[in-house]
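Could you have a look at this structure, given as structure tokens, before my questions?
Of the protein chains in this complex, one is absent; all others appear in place.
== chain A ==
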């Protein structure tokens, strides 16, 4: 069964700032909400983890997660967030970032 991985970066205030759907399955346009829903609900779990594990990175830096943890992801993430022009909370619209994420996804999925 072809799987679709939906990768969303969520900012500190739980706002989705980046969204990418990667995977081999054909896109179901009506499933976008479902993906969002699942990820949104997953925030509950992330929050629980943040509470219990007190991992500073999770709470302080970014609630970044995805269905599949991409190993190199953090690097790119940080680079984006270190961009002085980045306004906290705004969406990441850089196409460069998008390409990189997709490439990494292909590599690791």
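We adopt the following convention: a contact is a pair of C-beta atoms (placed from the backbone, for glycine too) under 8 Å apart; a residue touches a chain by one contact, two chains touch by 3 or more; residues count from 1.
Just so it is clear, contacts and distances are computed from a predicted model.
*Asks:* Between "Trafficking protein particle complex II-specific subunit 130 homolog", "Sorting nexin 2B isoform X1", "Protein TRANSPORT INHIBITOR RESPONSE 1-like" or "SCNNG protein", which matches the UniProt record of the unshown chain?
*Replies:* The record names the chain that does not appear here as "Trafficking protein particle complex II-specific subunit 130 homolog".
*Asks:* Could you list which residues of chain A touch the chain missing from the display?
*Replies:* 13-16, 26, 28-34, 36-38, 40-41, 43-44, 47-48, 52, 87-91
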